[in-house]
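A single protein chain has been omitted; all remaining protein chains appear in their positions.
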Amino acid sequence: MAAFGARIDSLARGRAVLSMPITAAVGQQHGFAHAGASFALGDSAAGYAALGLMEDGAEVLTVEMKINLVAPAAGMRLVAEGEVVRAGRRLTVVRATVLAVDAEGRRRDVALLQGTMIPA
Amino acid sequence: MAAFGARIDSLARGRAVLSMPITAAVGQQHGFAHAGASFALGDSAAGYAALGLMEDGAEVLTVEMKINLVAPAAGMRLVAEGEVVRAGRRLTVVRATVLAVDAEGRRRDVALLQGTMIPA
Amino acid sequence: MAAFGARIDSLARGRAVLSMPITAAVGQQHGFAHAGASFALGDSAAGYAALGLMEDGAEVLTVEMKINLVAPAAGMRLVAEGEVVRAGRRLTVVRATVLAVDAEGRRRDVALLQGTMIPA
Partner (left out) sequence: MAAFGARIDSLARGRAVLSMPITAAVGQQHGFAHAGASFALGDSAAGYAALGLMEDGAEVLTVEMKINLVAPAAGMRLVAEGEVVRAGRRLTVVRATVLAVDAEGRRRDVALLQGTMIPA
């Protein structure tokens, strides 16, 4: 995600916040491309949230992820808040909310994700 | 997707094939980033497949999309085959398969997507 | 759902709680049948939550629904809490949590749902 200027804003046990600028690089073409940017940021936030509950040096893989897109990703920055909703022995269930923040700091939900992570 | 070297390999009524090189830009970090690349290519292939059944000048939006990741995106190119499985009056249901192709041309399923598109 | 003894425990704008007894009728066989009961109750709670934001006499249909099963549905009653997370002009995005309640009143998350409803 570094190529898109994504950064980690906060990390805690079972929670992570990532953000990146909304630029042409993640812009949309024919209306559907933005799904990819929202997915990537939300999935990464969910992955970091899951990592935060594992041992040092662990890695996680996305098993599956569902995204519902609820508004256009318009504004200055995309912010993704990931959280672990169920840390199991084998599988970890995660959710993430992706928000767009405009120049005045107003936040609007853009996408909701729900999926499963597994230790790599 | 152009920034990643993605291209349209074929377009037909209700079907589309897209591909892009597997490079560091879409590579993975901590194991989960590749989900974003597979999602973006698969979602785009599904979107073009849906577009192919609409009037000229139409655009589509992803309402929701689910991805199951079944193998690492390792190899030279990612290929996504999108298809419309149900074109409804209001909503279009799509599926896509993402494959990784290695230097010898061997293909391996990487991800399976199922979701909903809507006219923009 | 009436055949399973399901009842509406509460209805509010954009929220609904349903419950039903856990009995042999919704029990599991080969381990996977309980998914159906949790899905049906969660989907119904989400549907009633969506209905609560529509005009009198409206009906809703499930467009798509994703369920993550996080624990066995063991106990006395299944309770599903549905909520609208985004009421759009054409589509409504919903979530539901299904919990199992044991004889001592302890509650445990069983399943998480996220999906889309549309006016019928």
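Lettered A, B and C in written order, each chain numbered from 1.
Criterion: contacts are C-beta pairs under 8 Å (C-beta built on N, C-alpha and C of every residue); 3 or more make two chains touch, one makes a residue touch a chain.
Source: prediction; values computed, not measured.
K.L.:
Based on the whole complex, identify which of C:A35, C:L53 or C:V101 touches the chain you can't see.
P.N.:
Residue touching the absent chain, from the options given: C:A35.
K.L.:
Among C:S19, C:S44 or C:T97, which residue is in contact with the omitted chain in the full complex?
P.N.:
C:S44
K.L.:
May I ask you to list the residues on subunit A that touch the chain which is not drawn?
P.N.:
63-64, 66, 90-91, 115-116, 118
K.L.:
Considering the whole complex, not just the chains shown, which residues of subunit C touch the missing one?
P.N.:
Within subunit C, the residues that touch the unshown chain are 1-3, 25, 29-33, 35-37, 39-40, 43-44, 47-48, 51, 59-69, 117, 120.
K.L.:
In the whole complex, what residues of subunit B lie against the chain that is missing from view?
P.N.:
Touch with the absent chain occurs at residues 66, 68, 70-71, 85-86, 88, 93, 95, 109, 112, 114-116.
Just so it is clear, only the chains that are shown with their structure count from here on.
K.L.:
Could you grab the centroid distance between subunit A and subunit B? Build each centroid from C-alpha atoms only and quote it in angstrom.
P.N.:
Each chain's C-alpha centroid was found; their separation is 19 Å.
K.L.:
Between subunit A and subunit C, what is the separation of their C-alpha centroids in Å?
P.N.:
For subunit A versus subunit C, the centre distance works out to 26 Å.
K.L.:
How big is the gap, in whole Å, between where the Cα atoms of subunit B centre and where those of subunit C centre?
P.N.:
Here subunit B and subunit C have centroids separated by 31 Å.
K.L.:
Residues of subunit B that contact two or more other chains, please.
P.N.:
In subunit B, 63-64, 66 touch at least two other chains.
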